[in-house]
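The complex appears here minus one protein chain, its other protein chains still in place.
Entry: chain A
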């Protein structure tokens, strides 16, 4: 089974990945085939496993104390643009242009 163009486009929108070329799509195809092997195992009546450690994988509970924060300057060093200690972002999500308007090899598939 091949992955349809609709699914590929949907994935590009959701995850903002760019399959770029045929090789990229084939790599995806192979990854799906590899993962699909899991379907061959009969898991009827078996609870999904959270970890190989099973019940030894314990969730650590932290006390409700203030131990972090107050590092505005450091955090803002990562910002390309800032305004008075706020991060600056575009006005809203910039939608990925429609398939027809993009230079992607998916066009023409």
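In the analysis below, a contact is a pair of C-beta atoms (placed from the backbone, for glycine too) under 8 Å apart; a residue touches a chain by one contact, two chains touch by 3 or more; residues count from 1.
Here is the rule we go by: contacts and distances are computed from a predicted model.
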By UniProt, of "Centromere protein O", "GATB amidotransferase", "CASP-like protein" or "DNA-directed RNA polymerase subunit", the chain left out is "GATB amidotransferase"
Would you mind spotting which of A:6, A:68 or A:100 touches the chain that isn't drawn?
-> A:68
Mind pulling the chain A residues that touch the left-out chain?
-> 10, 14-16, 50-51, 57-72, 75-76, 78, 83-93, 95
